[in-house]
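Yeah, one chain of the complex is gone here, protein chain that is, but the others are all in their spots.
Chain naming follows the written order as A, B and C, and within any one chain the residues start at number 1.
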Amino acid sequence: MPTRSRPIYTDPDKRKSLDDLASLVADGAVIAVGGGLSSREPMALLRAILRRSITGLTVVGSAHGIDIDLLSAGGALTRSSESYVGFEQDFGMAPNYRRALESGAVKAEDSCCYTLVQQLRAAIQGLPFMPMRSVRGTSFPSLHPEYRKMVCPFTGEELLLVPAIEPDVALIHAQYGDARGNLVIQGPPVADLLFAKASRMVLATIEEIVPTSRLGELRGIHIPYFYVTAVSEVPMGAHPTACYPFYAYDRPHTELYYDAARKGADTFCAEYLDIFVHGAADHADYLAQIGGKATRARLASWSGGLEAWKQLYRDGAMA
Amino acid sequence: MPTRSRPIYTDPDKRKSLDDLASLVADGAVIAVGGGLSSREPMALLRAILRRSITGLTVVGSAHGIDIDLLSAGGALTRSSESYVGFEQDFGMAPNYRRALESGAVKAEDSCCYTLVQQLRAAIQGLPFMPMRSVRGTSFPSLHPEYRKMVCPFTGEELLLVPAIEPDVALIHAQYGDARGNLVIQGPPVADLLFAKASRMVLATIEEIVPTSRLGELRGIHIPYFYVTAVSEVPMGAHPTACYPFYAYDRPHTELYYDAARKGADTFCAEYLDIFVHGAADHADYLAQIGGKATRARLASWSGGLEAWKQLYRDGAMA
Amino acid sequence: MEAALPRRGDGVTKTCSLGEMMITALSRTIEDGTLVFHGFGSPLVQLAMHVAKRTHAPRMVLVAGATYGIDPDPPFLAPTTNDWVMDRGASSALGIEELFDLAAAGRMGRMFLSGLQIDRWGNCNVTSLGFPELKMKLPGGGGGCNLSCDAAHLTLWTTAHRALEDAKGRRRFRLADDCDFITNLGHRTKDGKLRRDLGHRGNGPQWLVTELGLFDFDDDGHMRLNALYPDTSVEDVLMNTGFKPRLASQIEIIPPPERLVVEFIRRLDPLRVHEKEIRAEDMRRRFTIA
Partner (left out) sequence: MEAALPRRGDGVTKTCSLGEMMITALSRTIEDGTLVFHGFGSPLVQLAMHVAKRTHAPRMVLVAGATYGIDPDPPFLAPTTNDWVMDRGASSALGIEELFDLAAAGRMGRMFLSGLQIDRWGNCNVTSLGFPELKMKLPGGGGGCNLSCDAAHLTLWTTAHRALEDAKGRRRFRLADDCDFITNLGHRTKDGKLRRDLGHRGNGPQWLVTELGLFDFDDDGHMRLNALYPDTSVEDVLMNTGFKPRLASQIEIIPPPERLVVEFIRRLDPLRVHEKEIRAEDMRRRFTIA
């Protein structure tokens, strides 16, 4: 229903627990997961969602990795409209995601980055669709019978019309924010700004909640508070993806994840899910299990100089 | 022709004289003037354009004032598609603009801010049009027979289609920039970013050209160099509009302008155009005529505190 | 001079001006928890939004016109809208496209609009007198056309309801029988089509504040006199309106602002920028405050 009005959120104090944030995600919701690839994905919130056994989710997004792979393994998904889910050339294809899609447990409705952008833009502009020129001639329209074509009344050329995508919930991890819900994202925002504007709800975990006056001094992308439904301060909330300047990508932990995932669903359940998701009562427990302060210090060491940064990413670097 | 490919500009040194910038504006061009109302309008470049007796220009834009009024007085325009041209409640309606439109010398094709935004967005996205919902039911379609309507294939509702606007030239005054053409705009960007992306050429006057490394440290909107055709360092280039943090709006000079304009075309020519535009050989001459360093110091005094700032805007404040 | 004003109500301030009455009436049309926007050239509305934010609507999202700053706290009103003065203290700022997208997506609760002609359906003309043959070019409506369609609710205002005679003895009605050009859409189009049949996001004009009275719009979308100032009458309104406005079953008196509100307005507008909107003959009007 792209033409519904979207709400705004004006509560001056939107702070909630991580679990309360997860509880706002309904079974069957269409969710947009912020960040991308190995960077600033709202991993703690996704783990909280899995702990609540939320099911039937549809994910829409651009280029993702461990976030969507984990949701696939945890049984939360029924439909994927991502443009990419994988671990790049570093580890390869996403094992849990592949299994879920190949078994039919999750329906594959792959999309492409710009198509997604245009569909989010339609929602942001309160329009039922956006026109675009690309995609025609590829196989994507056969995956998306909802697309339409039109003949342009100005030029006579054929255009593709893609319907608005208005996610029920955007899940975003930001470096900084305040209690009112203003967010500051540093570094590549990926599609987070589009998600925040297009979605009916925005749930944000925040590395560090600071006074509003402090936000004004920070560089980066500012997301105004009225888009944001609820926030929770969750340090290391993107782990094992990066959340610079706080911490780099935890490649050894990701390798551990990947090795477990490659061995099959049961092994992954036993060696990863039952330990780091269901085996951890909450985020504090998770942080203890991944190595507590030592891990945090290791991942923060990138700022010590190029050699330290490089060291984090060497093959065989220790977790 | 909204579907032409737009060029990019990669010359590592794009610095030119102000007059060379003006020489790139062809008679009959569609131009987009940056800034708005009393803020960051590229006034020095507009004066240079008038000195070159460029004619037949069409202006597209949102809320403007002395910039478009001056172009009207100088005989450069034949068509206006602005959404507002005036001096707000402070001085009132734009005298030269009114005369030019009421006499028929300039054709009135008024538009509205969001309509303009959508038309620029179409150009930016390489599309022939953008859909929108508003405008229908007002009198604007009678001014714009080029608009089309369609029935939405998704919802059955009626939508308006507005064609792409791809200005030939965007004229922008930025606070900072580098020789390569990277620009930094501080404070409200108005439509400048949209203009920069939608136009075939971007001509930028810059308050202070700095090394590229310095730009990285500056807050604000960054316009990447490849959109920008040529730049010129022109201190006080927005005068008499504001270019914070360098200088505030010169309200007394604007009053002088307005009083001359109100008295009629001939008086305006004698009392303003012949002195500040055609009477000044170049920008340095203009700066001398408006009071040189003393004026610059007066307009920079806003940063001295609230009382100083307020003082600049009191009725009867001295130029 | 403004520095001498008491910062707290100590009984010194006993009357207010028409501008202050209108600002207060405009502010009362704002609901808490909604996103509200003003355009440029509207100091009465700027002040009304700041009054609302500091009184009954602390959770309104105040978006300043021209700067698009969110919840700014300007130290004083500047004579032009797009001045850095006006977005001091803003927690962030929108781009022009984002502001209008918010309205198009149904997220803008209220916008304030005016016109040099306003008809019984709340249509406004800010484009030209005479159309298609242009008699007088008006400055244009900015984004008003778009927002008149998209914003959930509209408050209209004018400080020139009274139809004065011009040099030739003609009276030109601001509240006009017909708009030469519809810049901002009211409840019915020129050809009688109903707004609600156009599928716009917005519900159209809800209030009109003039220097003679306060109007709402009835179920037909027709302008209806709702309240008067202590010093205006129904006859004043009828004599100065180019059509016959409907009358509410009971015509109220617009309540004056509280003293703290008046003092707040005077502190926020030490340059008396908003008085540029008020006609000379209305500057003399004074109203007793509570």
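Keep in mind that, in the parts below, a contact is a pair of C-beta atoms (placed from the backbone, for glycine too) under 8 Å apart; a residue touches a chain by one contact, two chains touch by 3 or more.
Source: prediction; values computed, not measured.
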Contact set of the excluded chain (shown chains only): A, B
Contacting the left-out chain in the complete assembly, out of A:Glu102, A:Glu146 or A:Asp285: A:Glu102
Contact partner of the left-out chain, one of A:Glu88, A:Glu146 or A:Asp285: A:Glu88
Residue of A:Leu46, A:Ile223 or A:Ala242 touching the missing chain in the full complex: A:Ala242
Hidden partner chain, touching residue among A:Leu24, A:Cys112, A:Leu218 or A:Ile275: A:Cys112
Residue touching the undisplayed chain, where the options are B:Leu46, B:Ile124 or B:Ala174: B:Ile124
In chain A, positions touching the absent partner: 36-39, 62-63, 82-90, 93-94, 97-98, 101-102, 108, 110, 112-115, 117, 121, 132-140, 142, 157-158, 187-191, 193-194, 242, 244-245, 248-249, 251, 306, 309-310, 313-315
Interface with the unshown chain - residue positions in chain B: 4-8, 10-12, 123-127, 180, 182, 197, 212, 215-216, 222-226
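Basically, only the chains that are shown with their structure count from here on.
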Arrangement of touching chains [line / ring / star / complete / other]: complete
Chain separated most widely from chain B, comparing mean CA positions: A
Centre-most chain, if every chain is reduced to its averaged C-alpha atoms: B
Inter-centroid spacing, chain C versus chain B (mean Cα positions, whole Å): 28
Chain A and chain B: spacing of chain centres that average the CA atoms, whole Å: 40
In chain A, residues with contacts to at least two other chains: 125-127
In chain C, residues with contacts to at least two other chains: 104, 150, 201
